[in-house]
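The other protein chains are all here in position, but one chain of the complex has been omitted.
Order as written gives the chain letters A, B and C; numbering starts at 1 within each chain.
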Amino acid sequence: MTLTQNAPDQHSVQPAADQAVLIVHGRDRTGIVAAISAVLGRHGANIVSLDQYSDNPHGGAFFQRTVFGRAGLRAALPAIEADLRTELSGDFELEWQIRDLSVPKRVAIFASKADHCLLDLLWRHRRGELPINISMVISNHATTADEVRSFGIPFFHVPSQGKDKSAAEAQHLQLLTGNVDFVVLARYMQILSGEFIERVGVPIINIHHSFLPAFIGADPYAKAAQRGVKLVGATAHYVTEDLDEGPIIEQDVVRVNHAHSVVELRRQGADVERAVLSRAVLWHAEDRVIRHGNHTIVFQ
Amino acid sequence: MTLTQNAPDQHSVQPAADQAVLIVHGRDRTGIVAAISAVLGRHGANIVSLDQYSDNPHGGAFFQRTVFGRAGLRAALPAIEADLRTELSGDFELEWQIRDLSVPKRVAIFASKADHCLLDLLWRHRRGELPINISMVISNHATTADEVRSFGIPFFHVPSQGKDKSAAEAQHLQLLTGNVDFVVLARYMQILSGEFIERVGVPIINIHHSFLPAFIGADPYAKAAQRGVKLVGATAHYVTEDLDEGPIIEQDVVRVNHAHSVVELRRQGADVERAVLSRAVLWHAEDRVIRHGNHTIVFQ
Amino acid sequence: MTLTQNAPDQHSVQPAADQAVLIVHGRDRTGIVAAISAVLGRHGANIVSLDQYSDNPHGGAFFQRTVFGRAGLRAALPAIEADLRTELSGDFELEWQIRDLSVPKRVAIFASKADHCLLDLLWRHRRGELPINISMVISNHATTADEVRSFGIPFFHVPSQGKDKSAAEAQHLQLLTGNVDFVVLARYMQILSGEFIERVGVPIINIHHSFLPAFIGADPYAKAAQRGVKLVGATAHYVTEDLDEGPIIEQDVVRVNHAHSVVELRRQGADVERAVLSRAVLWHAEDRVIRHGNHTIVFQ
Partner (left out) sequence: MTLTQNAPDQHSVQPAADQAVLIVHGRDRTGIVAAISAVLGRHGANIVSLDQYSDNPHGGAFFQRTVFGRAGLRAALPAIEADLRTELSGDFELEWQIRDLSVPKRVAIFASKADHCLLDLLWRHRRGELPINISMVISNHATTADEVRSFGIPFFHVPSQGKDKSAAEAQHLQLLTGNVDFVVLARYMQILSGEFIERVGVPIINIHHSFLPAFIGADPYAKAAQRGVKLVGATAHYVTEDLDEGPIIEQDVVRVNHAHSVVELRRQGADVERAVLSRAVLWHAEDRVIRHGNHTIVFQ
């Protein structure tokens, strides 16, 4: 037992005032890093962190995440962007975007009856662990309404029964359009249509309750018990039209044994699910994840 | 993303009706297992699980945890106990106790400003993951009162400032005496006096925010950052008069690196703390932990 | 840096003189533990360790591993076995076997060009970590012959090219029959015919270089890189006619990221493979693994 009379116990992710993140990806060639850092230098911006990855330095795919800062950044951003446009779009086959880190991304969380992933995100957000703005929670069950609202977050109940989800998805689109920068499926357990994924137009992160690609589809813990595996896990991935096949952001596992029933696997797995999902949401919120084909580059 | 139309999502630890746990420890010798299982057999009790450990089969210390069951167990327990008394107390230098598993242990949780361990226990309890009865939460700060009470659990604010804790401890004893079977210090951050530990008369579990015996005492994350370790951890242990020296129940760690500030170590560590504490509470609640000198035997 | 002037550095698994292991499995019912421990007690045998598991105490499957000892055990074993036969075969639907732990199991290791799993087993065996007797190494390549023989172990080169493995398998059977208690495929990379598996008549342990059931079949690290997983693993399992579908003994994983090439995944995975295989071999050698349908009960 420990006495820490005066030690503060702050866990908050400090608001990154006067900092922005620049993501660049495209074809690798000599001089990209130099060009970017020269632009930042000209505008008096200091590089806070720089991560770079190339899958082949001779014309492969190039990825760079740069966090930079200076006093009065917001006012300076347009000029920095204009300068980067000149430097990067001429010579290089590159895509890039800049985001002001003082403005948190807005997210909608979709949930169902199982509340562990939902509550973990709400609770981490309240502790200041997640630099996000939770715009709303949408659930096909009303069971968590009071709990969600006690966090000061709007809750919308959109039932989704039967095979035809089009009415529910229309409601979803109405709620989401213009209001969110990404969506998190916190054990939502409903398949989203390809049309919805396209129309919503923002990244969707799902937590799958297995170590993908093992146990794709429904009820993975029952399948895991049946196969007699010695580890169960969870996978956070971006949602694509192909069920459970989207780019993986994060995975983890926990050791189990013959004595664990399916109920116990679910309980153990629930801890992994919420840990994995919270990491994926944090990394996405901080623009640490770059999609590339069916892969992700994660700059931790 | 997964469709699990009909899969129930239950995590509850089922109430173990008609089951009891028998803990036996003492000097090892031939025939203990046979004697115990013979008694249980005579009373028609089936052995559900049996764990046994001896640190030296030739007269070392012997430990056995046996879960057994039969229909109408509660009515049969007195006769089983009487029979065990006859069998075990004559020939063997053994201590033993039986507990009816349908009656959950009563616990008081002590907390302070940091709420992550407290909330994790309350939340797991509500999900049915912990077979305990949370009698009350006691805190030296009122900050978590509303949250705790929203779980339907009594909250008592007992300030504890200055060096003299005797008034606070007197209040604690008044609240606890007769009402709890064990106490959990969920980042309580106050030293308990030896007198209090003795008078409260029930086991006290503490979570220390380091991998003991590294970083004993105050502010271990700052010490960890200063030492440049590559893992930080947490340790659940029984409280004794010697600060951070009691028998360890459970430990775990998480990987960190040079880029983690003290704030970030605290955040990462907080996840380990609550995971480790919840496992220690679960195992204690299920009588899986046997104290032996300054060690624990944990039958998982 | 540490000075340990007088500290011995022994890692050897001590030869378990005068100890035997009893494995019992069958239909659960009241009184099995009592019957077994009574028999052992009558013969003056002390229970060194006892592990028990039942998947359902009301007539489910029951598994028990009991290590017991007494002076002059070998001479006493026939009488103990006779007594157990009387006690267990009458009333109970149980199978059981006893093994004298002073006699290590004999094993043949099959290998191919990749030598990491093979060398790890040879090296652990020399250090005294594995209570086995390595009768021979069989390989379809001659490359490791000198290395194997330098450990004092016979090496047999049995080429196995083309689709028809029957000639090779006939040679294998000639070498193995009567000489080994189990076979280990240490990255042997050749499919064994169902006929061979049946005729060899002893358990065969394989190490698969993925976290099964993910990436069944050939070249799992390439598949893992293609899928963009964040963990790669290995699986030790008993070989059955169904490729990569046999009962899993042990699994583990290691964290990887986007920057790891397939070559690097193989290198990282190689460490997991040898760790997982060595644990599976140790547990099998100590009769800690009980097969039950397509599962294993592992008493660690």
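To be clear about the criterion, a residue touches a chain if its C-beta (ideal position, glycine included) is under 8 Å from a C-beta of that chain, and two chains touch if they have at least 3 such contacts.
Note that the coordinates shown come from a computational prediction; the quantities given were computed from them, not determined experimentally.
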{"item": "Selected residue (touches chain absent from view) among C:V158, C:L173 or C:L243", "value": "C:L243"}
{"item": "Sole residue of C:P78, C:P154 or C:G217 that reaches the chain not shown, by the stated touch rule", "value": "C:G217"}
{"item": "Contact partner of the left-out chain, one of C:L119, C:V158 or C:L175", "value": "C:L119"}
{"item": "Touching residues (missing chain, whole complex) on chain A", "value": "28-34, 37-38, 40-41, 44-54, 57-58, 69"}
{"item": "For chain B, the residues touching the chain missing from this view", "value": "53, 211-215, 227-231, 233, 247-253, 257-259, 294-298, 300"}
{"item": "Residue numbers in chain C that touch the chain omitted from display", "value": "1-5, 7, 9-14, 113-114, 116, 119, 123, 127, 129, 150, 185, 187-192, 206, 208-209, 217-220, 222, 239, 243-244, 263, 266-267, 270-271, 275"}
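Criterion: only the chains that are shown with their structure count from here on.
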{"item": "Interface numbering overlap (same over half, different under half) for chain B and chain C", "value": "same"}
{"item": "Chain whose Cα centroid lies nearest the overall Cα centroid", "value": "B"}
{"item": "Chain A and chain C, separation of their C-alpha mean positions in angstrom", "value": "42"}
{"item": "Multi-chain contact residues (two or more partners), chain A", "value": "none"}
